[in-house]
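In this view, the complex is presented without one of its protein chains, the others remaining in place.
Presenting chain A:
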Amino acid sequence: MFEALREALIEEMKLDPTVCVMGEDVGHYGGSYKVTKGLAEMFGDLRVLDTPIAENSFTGMGIGAAMKGLRPVVEGMNMGFLLLAYNQISNNCGMLHYTSGGQFKIPIVIRGPGGVGRQLGAEHSQRLESYFQSIPGLQMVACSTPYNAKGLMKAAIRSENPVVLFEHVLLYNMKEKIPDEEYICCLEEAEMVRPGEHVTILTYSRMRYHVMQAAKTLVNKGYDPEVIDIRSLKPFDLHTIGNSIKKTHRVLIVEECMRTGGIGASLRSAIIDNFWDYLDAPIMCLSSQDVPTPYAATLEDATVVQPAQIVAAVEQICQ
């Protein structure tokens, strides 16, 4: 996946000279997850900028540059570090288009790896999509495959709106054959992963893989789950999601956010508001536990949703 993301960056930087990349160790070091490897040699130090460890200011600078016509791609080495830039992302990035009465647009991409990794510890296992989802004016997408990573990165760069692209630490080494021809993924569209009839499972990012693992077990047990990778965390693709619910009448949300205030909480609300009449069972939402992510392997595993829990949840919903 890191290569897919890199390809997207290279293609867009070649197409549009206003696209530049900023972040810690993105240039000479080649990126801590190799997403920007080789870019500094290709495009030079003015377009691939190594920043000091100063998230608040370099995110602000990216936003200022966007106000003046550039299209920066700002990397948080770990998304969690961008909490230091929360004010810039919320007030300036999200809101300037509105508070200026439409004068300024902020075509910035803010990206980086987040999510629970392999024993990285509490501060390096954050899920910032919960924190950012309320910010008006921001768009949020989560990639999960090399295919959609490249497509979403390209779309995010071309978008006139500020887009936060959530990558996942554990998915960078995922491999997939992707088209040679140019393609773009729609930022606001969800992805149908596995059509089915019995239950709509809504998920995104790494949990997609836990869901698909559970789906294998479920199919053996005679269930036919429909799996949708929602991809667009803000706004939700209620069109695709709604069509699915109208068909299956049962919903399970599987997310990596913590239970409180996560994407699942918002999604559940949106579904109740829009599709209540189509539901034959209460919406179930499986989320990570409301705890700091522990270091010990067994505890970390217990923090996030595992395939066995997904299987049990589907069996419960489909009773």
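Definition applied: a residue touches a chain if its C-beta (ideal position, glycine included) is under 8 Å from a C-beta of that chain, and two chains touch if they have at least 3 such contacts; residues count from 1.
Heads up, the rule we're going with is that contacts and distances are computed from a predicted model.
Entry comment: the absent subunit's protein name, as recorded by UniProt, is "Pyruvate dehydrogenase E1 component subunit alpha", drawn from "Gamma-soluble NSF attachment protein", "Phenylalanine--tRNA ligase beta subunit", "Pyruvate dehydrogenase E1 component subunit alpha" or "Exocyst subunit Exo70 family protein". The hidden chain makes contact, of the residues A:L5, A:M67, A:L128 or A:V211, with A:M67.
Among the residues A:T36, A:N78 or A:Q139, only A:Q139 touches the chain that is left out of the figure. Screening A:E41, A:E123 or A:E160 against the full complex identifies A:E160 as the residue touching the chain left out. Counting over the whole complex, chain A has residues 20, 46, 49, 51-52, 54, 56-70, 87-88, 91-92, 96-105, 136-137, 139, 155, 158-161, 163, 182-189, 235 touching the chain that is not drawn.
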